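Okay, structure first, notes after.
Of the protein chains in this complex, all but one are displayed in their positions.
Chain IDs A and B follow the sequence of writing; residue 1 opens each chain.
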Amino acid sequence: MAAVTYSKASRVYAKGAVPAVDTLDLGIKDGEFMVLVGPSGSGKTTALRMLAGLEPVDAGRVEIGGADVSGTPPKDRDIAMVFQNYALYPGKTVAENMGFALKMQRVPKPERDRRVREAARLLDLDESMLDRKPKQLSGGQRQRVAMGRAIVREPKVFLMDEPLSNLDAKLRVHTRGQIAELQRRLGITTVYVTHDQVEAMTMGHRVAVLSGGRLQQCGTPRELYDNPVNQFVAGFIGSPAMNLRTAPLADGGALLPGTVIPLPPGLPSGLSEVVVGIRPEHLRLTTKDNPGIPNGSSRLLSGHVILVEELGADALLHVRLDGDSGGDSGGVPGERGGDPVVARAEGRRPPSPGEKVTLSVDPADVLAFHPGTGARIAA
Amino acid sequence: MAVLEQAPPTAPAGPRPRAMSAREKWSRRLPLLPALLYTIIVTQVPFLVMIWYSFQSYYWNEPGGSWFNGVSNYAHVFTDPDFLNAIVRTVTMTVIAVLLTVIIGTALAVLLDRKFPGRGVVRTLIITPFLVMPAAAALIWQGPMLDPNFGLLNYLLAPFGVNHEAWLSNHAYGTVIVVMVWQWMPFMMLIVLAGLQSQPGDVLEAAKVDGASAWSTFRELTVPHLRPYLELGILLGTIYLVTTFDQIRLMTQGGPGTQTTTLPYYLYEKVNYAFDIGGSAAAGVVTVVLTIIVASFALRMFARVFQFEEAR
Partner (left out) sequence: MTAIAPVDNSNTVPAVPTKSTSGKAVARKTGLTLGAWIVGLIVFLPIGWMVITAFKPESAAETWPPRFTFSPTLSEFTIVFSGMGPYITNSAIATIGSTILVLVLGLPAAYALSVRPVKRWRDGLFFFISTKMLPVVAAIGPLYILVLRTGLLDSIWALIILYAAMNLPLAIWMLRSFMLEVPSETLEAARLDGAGRIREITEVIMPVVSPGLVSTALICVIFAWNELFLALNLTVTKAATMPMFLISSVPQEGLYIAHLSAAATVASVPVIIVGWIAQRSLVRGLSMGAIK
């Protein structure tokens, strides 16, 4: 059993300062792969370091396997950590690096060698590499040694602090899969910190989104994507990002250029506007060939394309809505006005810049957020 | 959740950083203590003793020990034209020498920053004056180099109309500065060279692409980049040059007359030839007070130049 629990855990760097981690409540199940994600300064790394014992817990508790470890020194927590810059010991060989923790635990040498070799095999590290120094390794190899150093310990919990951020894009995608697969095989509880929401979504069983030291939402990637609890999560999760814009309220709906989107009942009273959020794939391109309106209640938005980003399988259309660019005739691309919306379209024959387009959206796909607090206004 | 709430300014509740335990504090201090105590005892005690003696009349070659004589040592010091002149001379000599080391050191650094055959050897030749024992350098300058009768310098300068010039009698002040500069400009050169070589190549390439000439690249980009290096060199060079003693003791004995008597040599004479501990102590106190005034500026400069990497 090695579940991890943060219970009202806080960390304050200086007296009177804003807490870096603010009364964090988070439960991580045994064997779960939990990703902490957020922008820089969100407290995700601090939260991880509190679990490692590298930062003190100023209030609240942190538990590993049901035992309060808030005051336990790092070495007695039975955890292993993979650092962003790998933190390999420069003077030691790969094998010595991987076996260092075991040496500290006075594990006999043959046993140590056996476990190092086993970890190397798990990570596809060549035997011949075991005698090299970290300086002689490539970035990807160092990363794997850092992983190996964690694995040989067979700890209760793996902690990973942006372990892929120093790899190039291709290797990162590859290693992402490797780590997820390795974790599944070993079944060890893992807490993984990243600022990259794609990494978070692809790797985590569950993802905890942090911002400003506070937990915003914790859930499966699908939950976060479909059902964000607030404007921050909605905007942070998903690539390309959700279209978010402030719209005045009229006739029980949100007023967008040329149309009114009906909103769920139970809007808080006293609001004059709301923030509406629409995912790019929910803005469907309506063309002459495809005039079919998928749903009778769909609303139409018209505008012109100002930029097309071709991604291959599909294309992203940046569309300036009519009425956004100061009511001029037709609108000149690139002119100042409201932010363009982004729509996802078929990659084969996207419209070209300057072309007029009509986008349809199903009101059921539109999310609404409180303009002051950012909280979701749900049906 | 995510409600934008301003925390009240005085919030006694809520988490606070955990204070370091007393044990932890002492375990951190312990490794520092030996060096700290050692430095305090060895460097500060003599200064405390100095303050005590500055109010005593004490000639160490005479029997009878010391007795309290109030501020009369200070009265002597402040009315002693030799002391006041020594202060002025120390300042002017140091300023001139530091400026010259900066100019020459920078020029040499720019030269050595270029690639040419034998660069390593030339660099080695140029840093050697710094490594020569100052006492040896002073005696070599004083004898084989500058002697009016057989010195090499007069021989080399003869074509320019120099005839058996007695440099250390007729141009003592300038000559001492030349020797100081000769010995310290490698130091400045090394620091500036390190600065030049740390300038990222892409910036210089960008300047080239932007159409900047070599001179304007140097003025617009290199000089600002070198600034902290120059400041560091000036700061450390001043600390070392202001206490120059060996050259003066061995080349001029402060003379002729008192033409090259700087503060260090003045104090040395007071102890060694006038046997005047009280007087030297009073002069020392004044020197230290002046130093502290200058050093407090220097320390501020240090803090800026070094841009401390945070300790952990």
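One rule holds in what follows: a residue touches a chain if its C-beta (ideal position, glycine included) is under 8 Å from a C-beta of that chain, and two chains touch if they have at least 3 such contacts.
A quick note: this is a predicted structure, and the numbers were derived from the prediction, not measured.
**Student:** Among B:162, B:206 or B:295, exactly one should touch the missing chain; which is it?
**Tutor:** Touching the chain that is not displayed is residue B:295.
**Student:** Kindly state which of the options B:96, B:111, B:204 or B:221 is in contact with the chain not pictured.
**Tutor:** B:111
**Student:** Which of these touches the unseen chain: B:77, B:168 or B:277?
**Tutor:** Of these options, the touching residue for the absent chain is B:277.
**Student:** Which positions on chain B touch the chain that was left off?
**Tutor:** Chain B touches the missing chain through residues 20, 25, 28-32, 34-36, 38-39, 42-47, 49-50, 52-53, 58, 60, 108, 111-112, 114, 116-119, 121-137, 139-141, 143-145, 147, 149-152, 155, 182, 186-187, 190-191, 193-195, 198, 211, 213, 229, 232, 236, 239, 242-243, 245-246, 249-250, 263-264, 267-268, 270-272, 276-277, 280-281, 283-285, 287-288, 291-292, 295, 298-299, 302-303, 305-306, 308-309, 311-312.
**Student:** Against the chain that's been left off, what residues of chain A make contact? List them.
**Tutor:** On the side of chain A, residues 52-54, 73-75, 79-81, 83-92, 100-101, 104-105, 149, 153 touch the unshown chain.
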